[in-house]
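Every protein chain except one is present and positioned as in the full complex.
In this document, chain identifiers A and B correspond to the written order of the chains, with residue numbering beginning at 1 in each.
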Amino acid sequence: MKLRNTLTSMALALTALSAQAQTEIQMWHSMSGALGEWVNGLANSYNQSQKDYKVVPVFKGNYDESMTAAMAAFRGGNAPHVLQVFEVGTATMMYSKGAIVPVAKVMKDAGYKFDPSVYIPAVAGYYTAPNGDIQSLPFNSSTPVFWYNKDAFKAAGLDPESPPKTWTELTLAASKLKASGHKCPFTTAWQTWVHLETFSAWHDVEFATQRNGFKGLNARLNVTTPLHVRHIENLANMSANGLFVYKGRAGAAGATFESGECAMYTNSSAAYAGIKRNAKFAFGVSTLPYYPDVKGAPQNTIIGGASLWVMAGKNSNEYKGVAGFFDHLSKTDVQAKSHQDTGYLPITTAAYQATEKSGFYKQNPGTDVSVTQMVRKTTDRSQGIRLGNFVQIRTIMDEELEQVWSGKKSPKDGLEAIKKRGDELLVRFENANR
Amino acid sequence: MTFEKRVRFRSSWLPWALVAPQLLVVVLFFFWPAGQALLESVYESDAFGMSSTFVGLDNFKRLFADETYLQSFWTTAIFSIWVAGCGLTIALLLAVMADRIVPYAIAPAVVGVLWVFMFTPSMGVVSHALKQAGVDWNHLLNSTHAMTLIVTAAVWKQISYNFLFFLAALQSVPKSLLEAAAIDGAGPWMRFWTIQLPLITPTAFFLLVVNIVYAFFDTFAIIDATTSGGPGKDTAILVYKVYQDGFKAMDLGGSAAQSVVLMAIVIALTVLQFRYIEKRVNY
Partner (left out) sequence: MIERRPLATFLSHLIVLAGVLIVAFPVVLALVATTQTSEQIVQNFPMSMVPGDNLWASFHQALFGGQTAKGNTLPAVAPMLWVSLVSAVIISFGKIAISLLSAFAIVYFRFPFRNLIFWMIFITLMLPVEVRILPTYAVVSSLGMLDTYAGLTLPLIASATATFLFRQFFLTVPDELVEAARMDGAGPMRFFLDILLPLSRTSIAALFVIQFIYGWNQYLWPLLVTTTEDMYPIVMGIRRLMAGGDASTEWNVVMATAILAMLPPALVVILMQKWFVKGLVDTEK
């Protein structure tokens, strides 16, 4: 082992010597497993396409951990150039004056013609400032969709090729599944993202005031409307009747669908890769259910995932390298390949069209559901969410919803508690960033 | 604090030289950073340290006005008592049993520490393995299940630690004493109660203090991996909120204020233990 280490060090030293002329661009990310390789592949393809810059991806733990690492490093003067931050950290990043450089500025200063219209509106809009300048580059974006077990449908006497489109249809399907012996007809992952945040946008209603926070720091939650109460009541009733079984926060429910335990569930479109590999049954994917009597539904869904931010404090040569990397990432063929390999949304319309033309969606039915939910013009209420302290707010929403599912609180009380506790956090953020 | 040693060495410089290394490390890598961390409690800062406003005791006021925070005092108390209590008694039982059949008894310690490693929440390897094995109950929505789960997980981790030290202590009890007592007709229970237990009180005291500190401070990773403080906030012990706020939500001021409170509680508990319980320790 020691010999191998020595040899490796020697080899590294030699390559370092020969690569002296290159400027190194450090990119910190949270993609583990196969996705980590995807990131390495992207960096390699850029590094091979030119000689001046070398992008070095470094895995820095999950999103919380890499954020903490970046904060520590920034204060110590050795922040990375590029940092992958999850979408709920957008407000925190945007309002950290002097810590970041907007992507639009980086591209412009480096001399790249940056045309925001090539990006899919619902995808890029989340990360765009009110003045139209894109702040961070969408990287791994997904959106909630509806997954279902076709074999279970057949066994329950449901048509596996016509998934439920509305909530009423879904409840009916769940009852049939339960009648056929299924212990878990329906569940969900990321309950706050899917059933409160995206739910609002999908029905073209506000999740928070001030255009969900895009227009200003004085946004407040708006989740106690009759529509929101109605939806949570529906889910609570389903839960009481054994039609909806709560399977935990975040992505925990994923395993229950892949193993066949739960027959239908709502989760990120990026769950595709895991389901495709692990599910022993035929599965289908469809659009998120909605309430057809609501005007404007279905509108579009909100993205989840992360984007790439550029940290401040570097010199212009390094920023040129970053800009080149981002430009490379936005190329149609790079985007299309990423989209097809990972299941993440393409960020440019051109990439979507290229993928369509190549017949990919025909060969892999269902993979275009996520994109079609997003390729629409957004409204004031469906562009995304930009609220401060959002990580804590999501935790509050998880806590209160759990109280509702376990029967301890009524849906109305739960939502009102969410609003009350969430607004306190929003007020704090406003005061801290005035 | 009572130091019962009557015999001392005399030197004006040697003790200083002996404590110097540890003091240096402690000052540099504890006091200096800890001081700064705690200082954050009177500021409201943004994530990257670009702007800090002095807010006096606002963070503290906000904490104590939050009823969920006050509730977690209670949750923490229950949790800690269970964890320390079960952890110590079960480990002692195992150690006494194992004491009889050393050295094969090391095996549980070996497997125990290995299991602890596997259970390290940052990996979740065991959680996944258990889930795959069908171990599933509804700790997601049932508070009692959830509390039982985290107590079990925390105790599990501590048992091997306590067991190791208890066993080491029991091994140090002179066999001659036990043999003499046996000859005098004392049965195993009597021997335990009158000889072994008093002689292992120094270790027991050590473990008591350490277990309580552990229950208060080192358990947030376990909770994060199992219940995330849920359902609702029913398993959100004090340190879990510190971790969530400071680490996930980047709320440095609030998290620091909570750390100050938590630190004060644990220091108070420890002082109490040294003052009242150490009296009963046989050195």
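The rule we apply is simple: a residue touches a chain if its C-beta (ideal position, glycine included) is under 8 Å from a C-beta of that chain, and two chains touch if they have at least 3 such contacts.
Since this is a predicted model, take the numbers as computed values, not measurements.
K.L.:
Specify the shown partners of the omitted chain in the complete complex.
P.N.:
So, taking every chain into account, the missing one touches A, B.
K.L.:
Write down which of B:Val55, B:Leu94, B:Met147 or B:Ile237 is the residue touching the left-out chain.
P.N.:
B:Leu94
K.L.:
Would you mind spotting which of A:Ala273, A:Val294, A:Ala312 or A:Val427 touches the chain that isn't drawn?
P.N.:
A:Ala273
K.L.:
In the full complex, which residues of chain B touch the absent chain?
P.N.:
1, 3-12, 14-16, 18-19, 21-23, 25-26, 28-38, 93-94, 97-98, 100-120, 122-126, 128-130, 132-134, 160-161, 164-165, 167-168, 171-172, 174-176, 178-179, 182, 188, 191, 202-203, 205-206, 209-210, 213, 217-218, 220, 239, 242-243, 246-247, 252, 255-256, 259, 263, 266-267, 270, 283
K.L.:
List every residue of chain A that touches the chain not included in the displayed model.
P.N.:
Its contact residues with the unshown chain are 1, 4-5, 8, 12, 26, 30-37, 58-62, 65, 68-69, 71-73, 75-78, 140, 142, 189, 250-251, 254-255, 258-261, 268, 270-271, 273-274, 277-280, 342-343.
The criterion applied here is as follows: only the chains that are shown with their structure count from here on.
K.L.:
Mind checking the centre-to-centre distance between chain A and chain B? Centres are C-alpha means, answer in whole Å.
P.N.:
That pair's centroid distance is 37 Å.
K.L.:
If you look only at chain A, which of its residues touch chain B in the complex?
P.N.:
Listed in rising order, the residues are 64, 67-68, 71, 74-75, 92-93, 95-99, 246-250, 255, 389, 391-392, 395, 398-400, 402-403, 405-406, 408, 428, 431-433.
K.L.:
Sort out for me which residues of chain B touch chain A in the complex.
P.N.:
It comes out as residues 44-51, 53, 131, 140-143, 228-233, 244-245, 247-251.
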